[in-house]
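A selection of the complex's chains, in situ.
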Amino acid sequence: MAEHSVTEPDPVGGRAPGTERRPMRLLLVNCNTSTATSERIRAVAQSVAASSTTVEVATPEFGAERVVGFYDSFISAAASLQVMARWRGRCDGVVMVGFGEHGREGARQLMDVPVVDITEAGMMAACLLGSEVGILATSDLVVGPVRESVAAMGLSSRLRGIHVAVGADPADPATFVPAAQALLAGGADVIVLAGAGLLGVQEHLSRECGVPVVDPLTTAVTWCESLAHLSLTTSKHRDFRWEPGKAASLG
Amino acid sequence: MAEHSVTEPDPVGGRAPGTERRPMRLLLVNCNTSTATSERIRAVAQSVAASSTTVEVATPEFGAERVVGFYDSFISAAASLQVMARWRGRCDGVVMVGFGEHGREGARQLMDVPVVDITEAGMMAACLLGSEVGILATSDLVVGPVRESVAAMGLSSRLRGIHVAVGADPADPATFVPAAQALLAGGADVIVLAGAGLLGVQEHLSRECGVPVVDPLTTAVTWCESLAHLSLTTSKHRDFRWEPGKAASLG
């Protein structure tokens, strides 16, 4: 072997410090009309965001209290874009909080800041942690939208399966265990929760099943912060170009 | 439209603060044997890492001064794993710094912390910023390894093309512009640099071409920090399980 120099482990350290992040305003867009959900989203996001980040949450004015399935998802997409439009020029990044819901490409066209859909962040993080991803859902109506969302981001080959935990209750995380184990038995080695901020479920499943369980909301918040921190933003080269004169409102 | 409540923009803010990140030690593994490269990697990483993060850089003991092509890449993978093994239990996350190089799955099996290959981080970030990704390389020998790396992560359908900027010199960022424009003409709307920490090139291309240009190293550093911050780590359920008795060394 050659006698190249090598950096030996140095647990004591003494490195130059990293950087302080500049303050930023992060907009989280709830996909449903429930302000209680919006408040939960805010709390979860703040629990992981940098201290220099201001977390804002927007709630759609119309749509469903709980977005479940294709119809709700398309209504939610428009409602999310409507409420998001008011924030143009007033935030540094957008997180769309609806697992498997539509609209992210519209947001990328509308806004001038980076946009992260939690479905994307959840799937991508899972792909960094395991080989084959299992998604844990609570209604069979979301199987279709989730599958299409994953396909549109190009990661279908990494998705081993979507399992519906019928009757599972976030207040009782143990009710999610059988469905999680079914995903592992089917070949998955990492799980993504098809929800947002179910930190209790995440912790319980991870401990019981011995695999990483990804909460897509917390991942999306930190990744969106990262993109804004690195001054990376959406391409306006073609699909997401905003044409002058287009009205950024519904009516 | 329903009269649901809505979160109005509030530029003044007044939100509860985010979280201070706990200190962490991040290991960056250079893919080549050049300590000069290792020092550049350290500087770039420190420029974007959190102030609470300690950046360590490991340099392989054998392999190539510059890793270009399949043969170098496989040698680099083993050399990277060898040097990484010394850090088991002594870091909170690993970033593998070699665009298109092999070995990330081996690192995931070897280490008990999250592992991010900069190829993954670069491609995934680009997928959040644009529709179709173009990769800008400096040798045709890396076309094969890069294409296979992207395929293995499942994102081939998002990769529009790889373009080789023959004779481009990082010291003269303008030499990269024609190749970048060729990528855009071919359909890409976001560019990933097939290198690490070419911040001068990134800035120049982004300004000249009007599209986001991703430096995969800085993205990987912040995403690996994010995973460690969220206590997410590699699945040991199957492919990445470390069997007791296996020797984590080359000889």
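All chains are identified by letter, namely A and B, in their written order; residue positions are counted from 1 within each chain.
One rule holds for everything that comes next: a contact is a pair of C-beta atoms (placed from the backbone, for glycine too) under 8 Å apart; a residue touches a chain by one contact, two chains touch by 3 or more.
All of these numbers come straight from a predicted model, not from anything done at the bench.
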*Given 2 chains in view, how many copies does the entire assembly contain?*
6
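Simple rule for what comes next: only the chains that are shown with their structure count from here on.
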*Distance between the centres, which are taken as Cα means, of chain B and chain A, whole angstrom*: 20
*Provide the residue numbers of chain A that touch chain B in the complex, in ascending order.*
1-2, 4-11, 13, 15-21, 25, 33, 35, 38, 42, 46-62, 83, 86-87, 90, 105, 114-116, 120, 124-125, 127-131, 153-158, 184, 189-190, 210-212, 214-215, 218-219, 222-223, 226-227, 229-230, 232-240
